[in-house]
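Here's the structure, in structure tokens; my notes come after.
Note that one protein chain is taken out, while the other chains of the complex remain in position.
Chain nomenclature is as follows: A and B, assigned in order of appearance, with residue numbering initiated at 1 for each chain independently.
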Amino acid sequence: MMFRLKDWMTGVASVLGCVFYCAAFAQGNASDAHSAGAERIKQGEYLFRAADCAACHAEPGGTKLTGGRAFTLPFGSIFAVNITPDKKTGIGDYTDEEWLKMLRSGVGRGGKHLYPVMPYTAYTLMSDEDALAIKAYLFSLHPEHAAPPRNQLSFPFNQRWSMIFWNWLNNPDKRFKPVSGKSAEWNRGAYLTEALGHCSQCHTPRTLTYGLSSKAYAGTVQMGWRAYNLTSDPNHGLGGWTDEQLKSYLATGKASGKGPASGPMAEAVEHGLRYMTPEDITAIVVYLRSLAPIAEGPVVQSSLKVQDKTQTETESRGQMLFVQACAGCHLPDGRGRQSEWAALAGAHSLSDPEALNLIQVLREGTSLETAQGRVFMPGFTKTYTAEELAAIATYVTAHFGGSNVAVKPSVFKN
Amino acid sequence: MSFDLHINGAAQTVDVPSDMPLLWVLRDILGLTGTKYGCGVAQCGACTVHLDGAPVRSCLLTVAAAAGHHITTIEAIEQTEAGAKVQQAWLDEEVIQCGYCQSGQIMAVTALLQNNPHPTDADIDDAMAGNICRCGTYVRIRKAIHRAASQDA
């Protein structure tokens, strides 16, 4: 039983990453712009972005927050709910109290326990004011009548009450309290990181029951993507990054000499971080800088390491394929050409001995909306063979990351 | 937004969205239709132009990123020594079939020869594999590159 529960939790974990598909933001209702609540709604919209809600709740392929996005887990599917103010299918009937209870304890209207796909263990830290501002913003949207499909889970995972035990173990249900002795900036950063951005949900390793472990921000793997070590460790974490690099990465999804954000992180930037004010970005950086170093996870690449051209047969095959399909954007020397987001140099994923994120972008592609338009890479599995993709990954890590990773073709098996 | 571009030696000002790829600025705003649209995702090379002498895929290069740099397109490549040599070799080897990819091919080769006047087959592989020719002129492209490279001034 425990084994199965763990499996389930791992599945849940995978979607805690939240963000795998593009979704655009719903627009606020302009007619409210002059009302008394306008300021609050605007604030709510900002917080809504900081909390990255749209990534999960936008309709698949669309912009309305009608939910419906499927989280496919090994034991069934969970669907994101409609968070427009429609009374029947959305959140239109939520009172403020019910709203706060839902965000904090994971208990929805009518006493339904939410599954922790919804990061309420982070949102619980939000202040009443902020939580209700988000609600005000959502209530300013056009109500859309759209019932998401019913969850399809098998027993015992369809038993919402089992969440009581999980919450008891893992949900602190506390508000964020500023730490005295820390600067206001640090406290703002901590609040943004912990309560809204729910960064720990991806970047902190999990315990056996899928709660957050004590190794905060030491990095972990979520649904095949590596969420890197964010602690101040100079070799494994962010210790070697400059403030400028960090700010740029958070605000735009790229940093000179550090490669681009991809996959879930790209989506976190796209839906949330790029809307943050420079002050808030700086505050997050200040907070991240304070995280105690933990020497875990792949070592950070200090610079582009271009090795001699051809080593193994696999690498030379990888190079041959790289110049066909990859160099158009990344350049044969990995410096990028079409945009700064195509620069591979220094990307953490190139020194990951498992090359996880590299494998993921080759499999699934990645996309990021930036101020200069959308940057993207398509997935390549449909036409390149598993051996070819493995050869590309092996070549790229060896050639640009200086690591000797023999990526196995089987990781590209669909 | 307004952008100042240096295209084929002339200054041009265009008023376009900042995320507009250079490809469409060239084709639809400036009427330089020699640069082709083939894929829009940097997979085919038909849109290749030179940005400060380096080959770039104009379909993904935003006008904002191109502004302030020197851009050369197929229409002016004959004014470069390497470009003229490549064009001549292309005719002498009768490389071209439908021709749709060939602006991009010629731009890629010219950049190659400007950096590496005597490329090996391996150099040619690396420089040219990003340019698709659906008509399959590859055998002749390779031959023509060697011919152009052998015709030093």
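Keep this in mind: a contact is a pair of C-beta atoms (placed from the backbone, for glycine too) under 8 Å apart; a residue touches a chain by one contact, two chains touch by 3 or more.
Methods note: contacts and distances are computed from a predicted model.
Of the names listed as "NADPH oxidoreductase", "Simple sugar transport system permease protein", "Aldehyde dehydrogenase" or "Aspartyl/glutamyl-tRNA(Asn/Gln) amidotransferase subunit B", the one that matches the UniProt record for the absent chain is "Aldehyde dehydrogenase".
With respect to the full assembly, the chain omitted from this view is in touch with A, B.
One of A:63, A:95, A:242 or A:277 touches the chain omitted from the figure, and that residue is A:63. Contact with the chain that does not appear here is found for just one residue of B:5, B:65 or B:101, B:101.
Along chain B, the points of touch with the absent chain fall at residues 16-17, 19-21, 24, 27-29, 31-41, 43-44, 46, 73-75, 77-78, 87, 90-91, 94-103, 106, 124-126, 128-142.
Mapped onto chain A, contacts with the missing chain fall at residues 62-63, 313-314, 317, 320, 323-325, 378-380, 382-388, 391, 409-410, 412-414.
The rule is simple: only the chains that are shown with their structure count from here on.
Across the complex, chain B is touched by residues 319-320, 323-325, 327-329, 332, 337-339, 372-374, 376, 378 of chain A. On the chain B side of its complex with chain A, the touching residues are 18-19, 41-43, 45, 54, 56-57, 60-62, 64-65, 125-127, 129-130.
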